[in-house]
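Every protein chain of the complex appears in place save one, which is left out.
What follows is subunit A.
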Amino acid sequence: MRTCGRGRVNSLARSVVDASVRLFSLSALHVNILIPTIMLPDEILDTLQSEFPCRESQIQQLTAFYSEHHLPSPPLLVAHGLTATGKSSIIKSLLELSSLPHAVIRCRECITGRHLLERIVASCLDALDTFGDERIDRKRFARTENLSSLAVNLQRLLEGRNKFVLVLDGIDKQREAPPTMMAALGRFREVIPNLSIILISNLPLTQALYTPSTPHIHFAPYPRSSLLTILAAKPPKIFLTPPSTEKFPDYTPDLAAEDDAWLWGRFTSAVYDSLSKHTGRDLVNFRIAALKLWRPFVEPVEAGTFGTRDFSRLMVNRRHLFQGEEGVLDRIIASESTLTNPTGTVPPTPKRNLRTLAHDLPYYATHLLIAAYLASYNPSRTDVTYFMKHTDKRKNKRRVHTSSGTGAMKSKHRKISRHLLTPSPFPLDRLLAIFRALLDDAGVPQSADLYTQVATLTSMRLLVKAGGAGSADPLDTGAKWRVNFGWEYARGLGRTVGLEVGEYLVGGVD
């Protein structure tokens, strides 16, 4: 760099400013790095270390490889580690700080292999446009159909330029990736000497790459202590609106920040030990759970019931937060009710009324669904005993029940309740026959409405077509169907129309 002419440095510095300005519009996080000069490797190292604690060795290795413009970087590097171990964020920050020309491609945004290839070329063009001073003639790069044309295009693009870093983030999740892609990527360096590729994946790619001696950087999952350190860096506030200065004149913002950090630290370790250890240990999950529980946790403090340092009493008071599962369940609709339970007692496990309909189904549709459930879970040979007219259902039920559970059988096979097994497919006519038997033949006309309902229930995925996917006709006679709901739901349906489904189920439900 020092050997470069004056004009070059200037243009480079300008482009860095441009890049960082662009960065700012994206996120407000990086305010402290708005420095219009090129950072030295040591400075980069320090910035990264402070922004991403607990990743010392990985950051060191990466900065060694990529911070200097004139030193060679490895042609291919694999950064691997489980989810939320900081791979994407650290590599992105590093490249931005080092102001190397680079392009980051998120493979999850690429729908096909071709899409990825086109994206690579387009992003490289964009990156070079922002990092360089002259515009590149894009005409020559209009199409990138396959890997070899990618190689050609990149070669043409990077000819006579400095080092360029290409990051493929989440390469192992690429949809419809060309089969030879990994092998090809490993050998790009042979034709494009100034390209260095970073692959980010969840698993090590040693098998797939065919190029031995590819450096791998492992991002190990964070242990408990690291997780706590990372979270401790940004404690949320206890008081959303600071307490009035007249009442508490000596409660300064500094003091408040100290309290926040103290309570947050204790709180996160409690959350980790009671919940996240067993459910989601990765950083993102842990952080989400902690933030979800934080507001209800500090509620008494905010209300003035407890002081900010009454941690143990707060724990006892809010213990239901750590006993229930609400905090770690992923829900779309935040259910506030159970989290902000004012009584300190354990709430009865919220009986989520799973898979119930919010709206009532029409009368016959309900019966069709019940019939479908029975057709799925009763063996067809028992239909005669259960649904023939003029037979005593109860008597038959008892007989079937006892004969299946004789002692000799029991010792050999452990009997699994039928309703816990997967539903078996049934033809449409069996469904209709059971349907009529259930209605005690109240003279339901054979109208097309019944078929319409089967189709409707299918598009609601309450009934699903089992096999026979070849034919487009949803009411094809050869087709078989299956129910797509469980026992609880079937029983609930039965109760809405005054029918006890258990009485018709072979083996009963206990």
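Just so it is clear, contacts are C-beta pairs under 8 Å (C-beta built on N, C-alpha and C of every residue); 3 or more make two chains touch, one makes a residue touch a chain; residues count from 1.
Basically, contacts and distances are computed from a predicted model.
A.B. asks: Missing chain's UniProt protein name, "Anaphase-promoting complex subunit 2", "Origin recognition complex subunit 3", "Large ribosomal subunit protein bL17m" or "Geranylgeranyl transferase type-2 subunit alpha"?
C.D. replies: Choosing among "Anaphase-promoting complex subunit 2", "Origin recognition complex subunit 3", "Large ribosomal subunit protein bL17m" or "Geranylgeranyl transferase type-2 subunit alpha", the correct UniProt name is "Origin recognition complex subunit 3".
A.B. asks: Taking the entire complex into account, which one of A:Leu77, A:Leu314, A:Ala375 or A:Leu432 touches the absent chain?
C.D. replies: A:Leu432
A.B. asks: From the listed residues A:Val78, A:Ile230 or A:Leu462, report the one that touches the chain absent from this view.
C.D. replies: Answering carefully, the residue with contact to the hidden chain is A:Leu462.
A.B. asks: Looking at A:Leu240, A:Ala303, A:Ala334 or A:Ile416, which makes contact with the chain not pictured?
C.D. replies: A:Ala334
A.B. asks: Kindly state which of the options A:His69, A:His115 or A:Lys465 is in contact with the chain not pictured.
C.D. replies: A:His115
A.B. asks: Check the options A:Gly160, A:Pro212, A:Pro445 or A:Gly498 and report the residue that touches the missing chain.
C.D. replies: Answering carefully, the residue with contact to the hidden chain is A:Pro445.
A.B. asks: Looking beyond the chains shown, say which of A:Asp42, A:Asp133, A:Asp360 or A:Glu503 touches the absent one.
C.D. replies: Of these options, the touching residue for the absent chain is A:Asp360.
A.B. asks: Please output the residues of subunit A touching the missing chain, sorted low to high.
C.D. replies: Given the touch definition above, subunit A has residues 26-28, 106, 108-109, 111-112, 114-115, 118-119, 121-122, 125, 138-139, 141-144, 175, 284-285, 288, 330-334, 352-365, 427, 429, 432-433, 436, 445-450, 452-453, 456, 459-462, 476-478 touching the missing chain.
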